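Here the complex is missing one protein chain, while the rest keep their positions.
Moving on, here comes subunit A:
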Amino acid sequence: MSHPTATASSPAAASSAPAAEPAPVIEITGLSKRYDSGFEALKQIDLEIRRGEIFALLGPNGAGKTTLISIICGLVNASTGQVKVDGHDNVSAYRAARAKIGLVPQELTSDAFETVWNTVRFSRGLFGRKPDDAHIERVLKSLSLWDKRKNKLITLSGGMKRRVLIAKALAHEPEILFLDEPTAGVDVALRRDMWEVVRELRASGVTIILTTHYIEEAEEMADRIGVINRGEIVLVREKQALMRQLGSKQLTLQLQQPLASVPPALAHYPLSLDEGGSVLVYTYDASDPNAQGQVPISTLLNDIEAAGIRFKDLHTKQSSLEEIFVNLVRERQ
């Protein structure tokens, strides 16, 4: 396999890596994947994962999330490009690279007739670690699986099987954990528990990369968010910054009388009419009240009053990550 160095790094990836930063724990350069079918699942991906962060990879179905993770973990061969895990090339130094990684796959797979205990113990051995029953006990307890340790996997529910997969991935004490849609099919209460486990892992220094369709999950958990669409990383940003930057706010006024158009007196405001003129919408940036051309809300309301417009109700709304995400993906299509 060839390892060309990245020719053009995407702006998104570049902006996420300021100069004075510790070495990334995962470094992906110029990675692309063309399956035998001819389908190009990844196109020149450049991405760095920081040590100790929770990185959420968002993207619609078929975007290439699982493909990307599979290449990093050694399940799929890359077509071009290079992956370094803590400095180790994941092909030429696969032992060192893979030993650091734990993977929870998207698909629920299990050896139906094995017991929970045996299957988790097997995982530890497979990764070359000496048996350590105390560690496995801790892992099973943290995932509320201890009572089920003697159960055959076939007797477990889907959510339990998902947690067994997490336990298997944690059995060898990985420094990096990949969670490919970890909470798919897990009920709300358990999802909270799992987030708790992930937070504890992070607190203990484990780097976590998760993919998810639940935006709330990324919003709740992630330090940084990457959006992937059609095999391209379209954005990588700190979650806070992302929500600030893209999270505009809207003030909606329910009018008593519908308007045909925005009165000239208010033309200098970014106002628009909706629902046949009965709703007036004002879009502004809540995070930066001093933004150019932005005036206090009270001034706007006074001007509306002065223009003779009466309203029955008003409310404000901040775009969620979900909307940001949907907009991003839609824009690019």
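To be clear about the criterion, a contact is a pair of C-beta atoms (placed from the backbone, for glycine too) under 8 Å apart; a residue touches a chain by one contact, two chains touch by 3 or more; residues count from 1.
Assume contacts and distances are computed from a predicted model.
Novice: The hidden chain: which UniProt name fits, "Phosphate ABC transporter ATP-binding protein PstB", "Fe-S cluster assembly protein SufD", "Ferredoxin" or "Transport permease protein"?
Specialist: Matching the unshown chain against "Phosphate ABC transporter ATP-binding protein PstB", "Fe-S cluster assembly protein SufD", "Ferredoxin" or "Transport permease protein" yields "Transport permease protein".
Novice: Give the residue, chosen from A:128, A:158 or A:270, that touches the chain omitted from the document.
Specialist: A:128
Novice: Looking at A:60, A:74, A:263 or A:277, which makes contact with the chain not pictured?
Specialist: If we include the chain that is not displayed, A:74 is the one touching it.
Novice: Return the single residue from A:59, A:81, A:105 or A:226 that touches the missing chain.
Specialist: A:105
Novice: Identify the residues of subunit A touching the omitted chain, counting contacts across the whole complex.
Specialist: 35-36, 73-77, 94-99, 101, 103, 105, 107, 109-113, 118, 122-130, 168
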